[in-house]
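Removed: one protein chain of the complex. Kept in place: all other protein chains.
Order of writing sets the chain letters: A and B. Residues in each chain are counted from 1.
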Amino acid sequence: MAMASSDNAVRSSNFTRALIYLVLILFALFYLLPFGIMLVNSLKPLEEITGGNMIALPQNWTIAPWLSAWSTAQIGVQPTGLRPYFINSIVMAVPAVAISTFVGALNGYVLTKWHFRGATWIFGLLLFSCFIPFQIVLIPMARILGILNISGTAYGLILVHVVYGIGFSTLYFRNYYAVFPTELVRAAQIDGAGFFQIFWRIMLPSSGPIIAVCCIWQFTNIWNDFLFGASFASGGSAPMTVALNNLVNSSTGVREYNVHFAGAIMAAGPTLLVYIVAGRYFVRGLMAGSVKG
Amino acid sequence: MGFLDINNVTKSYGSVEVLHKVDIQVQEGEFLVLVGPSGCGKSTLLNMIAGLEGITSGEIVIKDRVVNDVQPSKRNIAMVFQSYALYPNMTVGQNITFGLEMQGTPKAERDAAMADVAKLLQIEDLLKRKPGQLSGGQRQRVAMGRALVRDPDVFLFDEPLSNLDAKLRVDMRTEIKKLHQKLGTTIVYVTHDQIEAMTLSTRIAVMYNGYVQQLGTPKEIYDNPANLFVATFMGSPAMNVLPSKLVEMNGALHAQIQGADGQDVHLRIEDAPEAYRAFVGKDVVFGIRPEAITDPEGADRNARNIQALSNLVSVTEPAGADTFVSTTLSGKDCVARMRADADVHPGRPFEFAVNMDKAVLFDPKTENRIA
Partner (left out) sequence: MAATDPMLSGGADFRTRLQNWLPKIVLAPSLAVMVIFVYGFIAFTVYLSFTDSRMLPSYGFVGFENYSDLFQIRTWDTAVTNLAIFASLYIVICTIIGLMLAILLDQKIRGEGFLRPIFLYPMALSFIVTGTAWKWMLDPAIGLENTMHLWGWESFEFNWIKDGDMAIYTIVIAAVWQSSGFVMAMFLAGLRGIDNEILKAAQMDGASNFQLYRRIILPQLRPAFLSAFVILSHLAIKSYDLVIALTGGGPGNATALPATFMYSYTFTRNQMGIGASSAVIMLMTIAAIMVPYLYAELREKK
């Protein structure tokens, strides 16, 4: 990945360079502003928002909105705050990410190193499943979850996210393993390693970067999912995004903007943290994920 | 029956046959080189011996055991790959002993075996390193170590030197040859480099288009190539092949070629094989290696039939020990190999000495050597 600064041959004058910096900084502000405003206003008392300037810093700093959003705000009918929903999302996302990544790794390994007739077709079908509008599966999925009796549970959402996450995780690992030297697999075969031994001893130990990419991608997608959460999890079992939407769009009472902002930042927290810690991998993964089939 | 028998082996992918009835018997201790241009099927054949590719028909027999359905690891073979295929996540030591570990050899035995091999290849101080920290030559040694430690019946080499730079390649070539002489193991070695084939092998199989074109000792292959492909593929610079006509003059056979001035030149052939008679008066292809065309003083003293040929020199290329001289014969560029001090100049005529003992003729239709 050519993210490292390269020796570009294009040169420009001082004036254009100043202009370039100006444009870039303006755009940086554009991207930072919404989040900055959320952060600033989440630390203000409500009167300062309704009666004041959204860009101004708080006159009376307060963390009350954060406490409220976390543990006492009204979500739906219960004044539970977002905490239980945050936990719901963790309980849902962690196993779903782990399972879909592992399955994707095995699939990628099979599709690249044990190529057989029809493998390209199978991969094409998997790949297309990444891009379907999920509306097309909502109705039957709701039925199946009902039949399996896991409707509205964490298991139900884990199943859904694993099922629709396999396509992307397979894509990542397939692309990664496609350029992984096949000679290594052959050498291991001659050394007497079997199918799973090759996977555990040779492939996985060299897959650190792609595991990171895949986990980040899956985590971001699953954590940020709204459609499945809203469709298949009701009330207390809803994930964070659904709870946040309930908080923000509940029509009763005074609109506590500062609490909404605090809640939104909480919902953004885990993926932002992952992005800050491992953003470089994230970008690389997106490149690879941009359907370089 | 040999030590490794390849009996009428073919390989097809779907309806496309890529290897046609290959039949080679390798004796114990032999160094067989499979050589040919890319796509000739040599690597496929090697992978079939290794068990990495299935056999469509025919048999591969190692030490009297048919191994068609035997897994690679159970064939008692070892393989050195072009890319070395060292496991990047393991140390050199772990790389070498991974095969033994997979076979369930106890650790003490593995370590002893590793120590022996490391000593033999002088890689003792690399054992704790990862492959990424090694130079190309060191990786090559480790790859050989991994093969040697298993004490296999047959060693398979898949273009093991092609990733090394020119100097290292020559060094490692010598080293492989020494190792073979020292251990006396049976080796099948794939390369596209005809010099490697000539220097290393006890026997060579020249392959092209999925056929073994010729199987023989390096000398046989070089001196008596079976056909035009073998003649031009083996040897560098390549053998000169000139359109020619076989004529009978003054009771002797002559190869008639055309000089640079358009005049016919006749080169007398002595002790012609009986098969030549059938081609008298017909077109043939006249083949002569560059070192068989020299200046008169540089001609082979043991040669019985040296013919003089005067022709215009087009280009001279001094290459240190030798000077390569080009001249046009029968409308084709013909290269002669001379001593560095030969007195040749481009644009002037020169008296070439052609060692007709080394000349060969090919049938232009079948491209086979006439013999």
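Following the convention adopted for this analysis, a contact is a pair of C-beta atoms (placed from the backbone, for glycine too) under 8 Å apart; a residue touches a chain by one contact, two chains touch by 3 or more.
Just so it is clear, the structure is predicted and the values come from calculations on it, not from any experiment.
Interface note for the absent chain: among A:75, A:97, A:141 or A:233, the touching residue is A:141. Of the listed positions A:74, A:153, A:182 or A:206, the one in contact with the omitted chain in the full complex is A:182.
Only one of the listed residues, A:43, A:75 or A:166, touches the absent chain: A:166. Counting the whole complex, the residues of chain B in touch with the unshown chain are 51-55, 68-72. Even with one chain removed from view, chain A keeps its contact list with that chain: residues 1-12, 17, 20-21, 23-24, 27-28, 30-35, 37-38, 41, 49-50, 52-55, 103, 106-107, 110-116, 120, 122-129, 131-141, 143-144, 163-164, 166-167, 170, 182, 185-186, 189, 194-196, 220, 223-224, 226-227, 230-231, 241, 244-245, 248-249, 257, 260-261, 263-265, 267-268, 271-272, 274-276, 279, 282-283, 286-287, 290-293.
We adopt the following convention: only the chains that are shown with their structure count from here on.
Centroid to centroid, with C-alpha atoms defining each point, chain A and chain B lie 56 Å apart. Within the complex, the chain A residues that touch chain B are 181, 183-184, 186-193, 197, 201-202, 205-206. Touching chain A in their complex are the following residues of chain B: 47, 50-52, 71-74, 77-79, 81-83, 85-89, 98-99, 102-103, 146.
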